[in-house]
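Everything on this sheet refers to the single structure shown next.
A single protein chain has been omitted; all remaining protein chains appear in their positions.
As written, the chains take the letters A, B and C, and residue 1 is the first residue of each chain.
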Amino acid sequence: MNTLYLYTIVGVGLFTLGLYALLIHSDLLRKILAINIMGSGVFLILVALAARTQGAVPDPVPHAMVITGIVVAVSATALALALVIRVRTKVGHANLPEQSLE
Amino acid sequence: MLLSEFFTVILLLAGAFFFLAGTVGLLRFPDVYTRLHALTKADNVGLGLMVLGLALQAESWAMTGKLILIWLCVLLSSASVAHLIANAARKKGIEPWKQ
Amino acid sequence: MEAMTSLPLMTLMQLLFDTLLGFALLWLGWRALASPDLFQAIVLFIAFGLLMAIVWVRLDAPDVALAEAAIGAGLTGALLLTTLARLEAKNRSKSALEKKHKVWLMTENVKLKTASFLWLMVILMLLVSGLVYAVLTLQEQTFELQMLVSKNLESSGVSNPVTAVLLNFRGYDTLLEMSVLLLALLGVWSFGGIPKPHESLPGPVLNMLSRLLIPLLIIVAGYFLWVGSDAPGGAFQGGSVLGAAGVLLLLVGWRLCIRFVGLPLRIILVFGLGVFVSAAVVLIFLGRQFMEYPPSVAGALILLIEAAATLSIGITLAALFLVGRPEFRRHK
Partner (left out) sequence: MEIFYLSIAFFLLLTLLAGLWRVLRGPTAADRMLAAQLFGTTAVACVLLLAQAFERPVLRDVALIFALLAAVTAIAFVRRAWASGEHSDAAK
């Protein structure tokens, strides 16, 4: 047992935190932040698990996956932000409509 | 303990002190201009001392060069950004703090 | 790293450092998502990105740290701040306080609200416990994949295992990833023009700063491209740094000359993908598998592909930042 598991658990925590915020907020920009934080959680789990080699060099395959993941995340974020601006020009605000549960 | 290690310890401690001073200034000073002053002075000198301390332990001249380059980059951007933020704040009409 | 240092004090210090960093990450993530002010949330998110890069350093993943540092420190922050400015410029009348912190589950019925909140909590708790159980009971590292990588590293043409995986062993990932970048750009462009932000001329300080920084950034991008074959670095890191240079240029107010906006820009955008695919296809005609590089020329091929990819990734990222298709004169 070493501190790598600590980072894995932090990764799980970040993922859940992001998921919670993604569900609960109606503001679209905040939803994008939430998705990014979820993604960071997943990357953290992957890299922390890749480092579980006793003293040796970490496994390069998850590292490579995370690097592509980071670049894909930033391009998806850019697309989502452009979409938010578009929504704002069309609808006048960047929130989801208020939901009535009744 | 080697002499160079001794100097490294001294320089790193001094650098850490400047970082602490910068943070205290950031937290305690009354307005954006004074905070800028505290922060840019402190983190530039602090980082400079740290870079010097680490450069004493560097394994080659190229590494020393890279460390100095990093410091110069931070100096350049930090000084310019301080100016830009202060300028923007002044244009926004934020009054400097007066006793 | 843990195993190398047998000193208990060192282990203790590492544990302290990691615990602080882990809690800081969770706290920052929480505050960034919960803070009432959007600008504050974005600044916290930028700080979150900084700490993530430190975590990658701690986990001995320098390649990931480089990519995260370039994208987290340069691109994401600039993207978010610019978008926020655009959103706020649209309706200035509505104050921030009015629209502050609206959440879903807005209903007058308190009972219903509590009930749905409790349900959500229960589901999330189940999710957390399931995930924690899953990651903690994972069998100890099987070394198969890693063995495969290190065994075949010599034939890959590069000595940095991450670059070998990205460009050779799992080249499909990189190929598709670059297509995703292009698709994202196409998506952004398909939204049509977006009103340009009001821009003043850069003052002398900003002018000087950009004149010094941009050439340095381009040199550093080239440096990462070059060292990528046997040290941390490579197309993604170089491309991200190049993208940041582009973003800086755009922020200072520079725009692409109208003559180059049409076809030349598009050729550069698809250049990386094009070189990648044509190299793979040419190899088929030479009697090899798709993307199977012959070991003798693999190093040179990878460098060629990476150089093209760096250019394309950098320009695509900068174009994504611009939002909206750069205008060019249509021929009547």
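Quick note on the criterion: a residue touches a chain if its C-beta (ideal position, glycine included) is under 8 Å from a C-beta of that chain, and two chains touch if they have at least 3 such contacts.
The structure displayed is predicted, hence computed values, not measured ones.
Asks: Which shown chains does the chain we cannot see touch?
Replies: Visible chains that the missing one touches: B, C.
Asks: In the full complex, which residues of subunit B touch the absent chain?
Replies: 5, 8-9, 12-13, 15-16, 19-20, 22-23, 26-27, 32, 35-36, 39, 43-44, 46-47, 50-51, 54, 57, 59, 63, 66-67, 69-71, 73-74, 77-78, 80-82, 84-85, 87-89, 92-94
Asks: Tell me, which residues in subunit C touch the chain that this view leaves out?
Replies: Interface residues of subunit C facing the absent chain: 1, 5, 7, 9-10, 13-14, 16-17, 20-21, 24, 28, 31, 35, 37-40, 43-44, 46-47, 50-51, 53-54, 56-58, 60, 62, 65-66, 69-70, 73-75, 77-78, 81-82, 84-86, 88-89, 92, 95-97, 197-200, 202, 206, 209, 213, 216-217, 220, 224, 231-233, 241, 244, 247-248, 251-252.
Following the convention adopted for this analysis, only the chains that are shown with their structure count from here on.
Asks: Starting at subunit B, how many touch steps does it take at minimum to reach subunit C?
Replies: 1
Asks: Starting from the Cα centroid of subunit A, hunt down the chain whose centroid lies farthest away.
Replies: B
Asks: Can you give the whole-Å distance between the Cα centres of subunit B and subunit C?
Replies: 28
Asks: How many angstrom between the C-alpha centroids of subunit B and subunit A?
Replies: It comes to 32 Å between the two C-alpha centres.
Asks: Take the average of all CA coordinates in subunit A, do the same for subunit C, and state the distance between these two points in whole angstrom.
Replies: Between these chains, centre-to-centre, one finds 12 Å.
Asks: If you look at subunit C, which of its residues touch at least two other chains?
Replies: none
Asks: What residues of subunit C sit close enough to touch subunit A in their complex?
Replies: Per the stated touch rule, the residues are 1-4, 14-15, 18-19, 22, 25-26, 29-30, 32-34, 38, 41-42, 45, 48, 52, 55-56, 59-61, 63-64, 67-68, 71, 75-76, 79-80, 83-84, 86-87, 90-91, 94, 99, 102-107, 109, 112-113, 116, 120, 124, 127-128, 131-132, 135-136, 138, 140-141, 143, 145-146, 149, 161-162, 164-166, 170, 173-174, 177, 180-181, 184-185, 187-188, 191, 194, 236, 239-240, 313, 316-317, 320-321, 323-324.
Asks: Could you pull out which subunit C residues touch subunit B in their complex?
Replies: 203, 205-206, 208-209, 212-213, 216
Asks: Could you pull out which subunit B residues touch subunit C in their complex?
Replies: Those residues of subunit B that touch subunit C are 73, 76-77, 80, 83-84, 87.
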